[in-house]
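A short worksheet on the structure shown next.
A protein chain is absent from this complex, but the other protein chains hold their places.
A, B and C label the chains in the order they appear, each numbered from 1.
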Amino acid sequence: MSRMTDQPLDMDQLLRETENDACGALVVFGGIVRNHHGGKGVTGMRYSAYGPMAEKVLTELEQETLEKFPVSECRIVHRTGDLAIGEASVLVVVRAPHRGDAFDGARYAIDTLKLRLPVWKHDFYDDGSEGFQDGVPLETAAQSDEGTRS
Amino acid sequence: MSRMTDQPLDMDQLLRETENDACGALVVFGGIVRNHHGGKGVTGMRYSAYGPMAEKVLTELEQETLEKFPVSECRIVHRTGDLAIGEASVLVVVRAPHRGDAFDGARYAIDTLKLRLPVWKHDFYDDGSEGFQDGVPLETAAQSDEGTRS
Amino acid sequence: MLEVELFGVLQQAAGDRRLQLDTLPDEPTAAAVLAVLGRDYPALAPYLQRVACAQGDSLIRQDQRIDTSRPLVLLPPVSGG
Partner (left out) sequence: MLEVELFGVLQQAAGDRRLQLDTLPDEPTAAAVLAVLGRDYPALAPYLQRVACAQGDSLIRQDQRIDTSRPLVLLPPVSGG
């Protein structure tokens, strides 16, 4: 599975791809389209992405998670296109010998994804209105703590 | 699915049973039989349980997680019997409106399970030896902080 | 008479899942039963310090009187998950 896809995310496939006999802990995070945002009812969402950079950001974030935490496997996939309530927009799968590390790695991966991945949510509300969610400005290398990211 | 079972754990079923349109975050923890313990190679494990109390402990722990954290769904299942490397011994599924809460709830559930659930691991090693893992003494109500647990 | 159920390493130590205690103090506490067990089953003695006691689906305190009509369940340190 490529990391950015307009197809439904397949958790079973990610679990198979990350099988590792040395790992006693598995943590999966799923971002799910929910039926409310900012006090309004949501009927669906559209995710758009800047593809070439998004794929690279996820690849680098998997690698960075493997380097920063004692985890053995990290895979991240993100959906684009029109999603219904209850569908997964993102899946993070982390495996590690020990559970604390698996939790820490998965949390780091999703928290950092939200700062770096060039993806935009467009909400459709039950009152007929719609709009892009406001988000987090991307940091360029010159502004961030580390100079190697761009 | 009853919470203690000698059948393979079914993550898809747990995900279906916990579907909740108000929840934007899903966290799954899986405990997986790994191929090493204490520096020795492991070829398989046997989990035994004190059934009547184990079922009750999991039911109460799900409820307690729902009460202590702003999470909407919490389901825990634990396997017994002979497990092969790579099989899941425990699954925790937590859903919440927000991801930090889902992570916190899942971590609390598995950390607390390890203190309270009357289950014992028996390792089979690749040198032909075997034995019960040492564990954590169960606290009775009189010894613990809260008087309501037993 | 009291039936005692053993779990985990206690089964291994005793070579059995169940024991019967025929001679007990009147209205015994859990602690009193553990004392008798440690004396009659020396192989169990090293483990009894870290054992929890249960009847039915609930833990009981060691200073609690037990219901001798039901098994006393001995739970060594747990290692689930």
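Basically, contacts are C-beta pairs under 8 Å (C-beta built on N, C-alpha and C of every residue); 3 or more make two chains touch, one makes a residue touch a chain.
This is a predicted model, so every value here is computed, not measured.
Considering the intact complex, the chain excluded from display touches A. Of A:Tyr47, A:Phe69 or A:Phe103, it is A:Tyr47 that touches the chain left out of the display.
The chain not displayed touches chain A at residues 31, 47-50, 52-56, 78, 89-90, 110, 113-121, 131-142, 149-150.
In this text, only the chains that are shown with their structure count from here on.
Between the Cα centres of chain B and chain C there is a gap of 25 Å. The geometric centre of chain A is 50 Å away from that of chain C, both derived from CA atoms.
Within chain B, residues 31, 110 each touch two or more of the remaining chains. Contacts with at least two other chains are made by no residue of chain C.
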